[in-house]
Structure formats: C-alpha cells, structure tokens
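Submitted below is the structure of interest, expressed as structure tokens.
A single protein chain has been removed from this complex, and every other one stays in its place.
Entry: chain A
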C-alpha cells in the first residue's frame, strides 16, 4: 500500500514544521528507509553513524532492493549499453521512463556515459540486483553507489568468452558468473563458474549436458536460462537452465513454436519472442517460473507494422512498463520501438537516438556502432558487500 502526503496534511499539519520523533529502534528506522529510493539513501548515510551502518549493511541493501523492484520510481530503471563490437571503453546509461513519455530528446535526457580508462572493448555480461558485471577481464561495477571492484583475470589464458550468465544465488548469498570459454573456434567450450567473494573462486563443471547456442544466459529466480533446440527435432525448442545454488541443470518446455524463440527477461519473468511463420512476432511471458502452464501470449506484432524490420533477425523485448506498454529493439539497430497493446495506433518510435551520446563512433564515418542493451535497476548492493577489493569511483 502506498501513501502520499495529502494536501490537508501538508498545509496545516504541525508535523511539517515542529516534529521531532523520539529515538526509534533500528528496525523501525529501517522500515522508514525501505520506502526511500537508493539514491536518497546514499545521502542519508551522512546523517549519523548508526544510519550509515544500517544502510551499508548488505542484508539491508538486498532487502531494500527486493522491496523496491516492483516500483520504477524507486529503482529508476535504465537501459545500459556498450558498443561491444568496437574498441570502446565506455558504457552508456539512459532512463527508461522518458521513452514512454516521448520526451527523450538528447538535450533534455542526455545519456550518461561512464568511461573506464585503459580498457578496450567492454562488454556487459549482465545486471543483477543493481550490480553490473563487465567483461574486459572481469569487473563488477555499481552505478548507483559508484563502487567498482577490482578487475579479475580469467584463469585460462588466451581464451575467448563465448557464452556467459551472471546471477545471484540466494541460497548461499553469492553472486556467480558462468562462462563458457574457447581457445579457438571448433574446439570444445569449457564451462567455468566464478563465485565472487573474498576469495574469488573458479570451479569447472565436469559434466555439462549442453552447450548454449546463444551468448547470454538470462537470469531469473536463481537460475540462468538459455534457449536450446530439442535434439533430433526440426522445430522444437526448450529452455535449459543452470541452477546457481545447486550448480545443476534442468529443462523447461516451451509451448510449441514455429520458429526459433529468443529469450529475454522482463518484469522478473522469462519472455520469448518468436518469429512466427515469417509474418508476425509472438511474444510470450512465463508468469510463474518453472510452471509450464503459466506461459501466456502477451502481444502479436506483424512484420508489416515494424518499419525497421530486417529479416531474419528477431525482435528483442527489453522492458515492460507498468501500463503494459512494451519496449523492444529490432537488432543491429540503435533505435527502439514502443508497442502499446491498448492503443490501435500501436507502434511508437521514441525520440531515442544514441548516435550523439558521446560513445565511440566508427572511424572514417560518424555512424554509431550497434549497441547491446540491458536493463539496469538501481540498488544499494555493492561489490564491497561481496567481500573482495573494490573502491569508490566518483561519477555522476
């Protein structure tokens, strides 16, 4: 239940001007602080020592994030992206809300660009609980608190990271990264798990039943998920998942789909987008993770409606707003599309154009490189909670 300050209370109430509240116990203070967004809480660190201890606590940060995830005003969701195909040491942030209001001109909502010196070709491996995991070697970066952990080297030398997934194991309270590395093409991929902590530990998985075909594993509900083709079939697909707590595998079946589905996560649920019989896209959402009956068809978008559609590329679902409007990205593009299921003028192209945002451009031409987009939510969770060396990098 949310409460707003009623005009009557703001005008006449003596509370506004003369209140002092007797000393409250820590859990009551925590209840008040849970209702404030992460950015405000960073300031409140300076009020007094006991508040600072409370707010910097990792349990508090995680509980605060869990309670605020459903409310976009609390977590300030943003698109974070890198130009991974190019030599670029920047990542960019752009808030999601202005896209809906169609006021996103570069001047009124500039993209925030964060640079990492001495690094090339940054790729975003994933975002989880307000942490961003970046790959050049490997680093954890938290844009809200601005804390950047030390870079970690991948144990094996001279390998290329082919597939990856970053997520949170809530059973053991650990953040884990699953990587498939490969020395050269056609050679077998080696799966490795990095558990972040005071001693970042690598472990290899001896028996791996599958090799993911797509790059990124989607994190939801303590698992990393990939689309996988059911063996010995023409057009049957399933989801294979890696359970971060048990470090084991499983499968989830999809409703029959006539075309390769693309997996995304939106609203903390798995979504698939299927290019259905080359005439339209179907978007499905799995409302309850692991419950196959909870697959629900969300929207249908015909190819004709999409202006920038280039076959055979699929559509990536990025974010679902509270009012049901869907934000999607036709791939190899830096343009976005908004789809409103409640409006028969259904597609809108927000004025988002990241071509002049300060990210590196292709040389010899001023074209912007294609982006890899992720959705990022703010939180107080910090790499320093993970127990390994990190420092504050002031930005913003």
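Some notes on this structure:
Rule of thumb we're sticking to: a residue touches a chain if its C-beta (ideal position, glycine included) is under 8 Å from a C-beta of that chain, and two chains touch if they have at least 3 such contacts; residues count from 1.
Please note the rule applied: contacts and distances are computed from a predicted model.
Hidden chain, UniProt protein name from the list "SKP1-like protein 11 isoform X3", "Ciliary neurotrophic factor", "MICOS complex subunit MIC60" or "Telomere length regulation protein TEL2 homolog": "SKP1-like protein 11 isoform X3". Note on the undisplayed chain: of the listed residues A:36, A:162 or A:215, the one touching it is A:36.
Residue-wise, the contact with the chain that is not shown comes from A:48, picked out of A:48, A:171 or A:291. Within the entire complex, the positions of chain A that touch the omitted partner chain are 1-9, 12-16, 18-24, 28-29, 31-32, 35-36, 40, 42-50.
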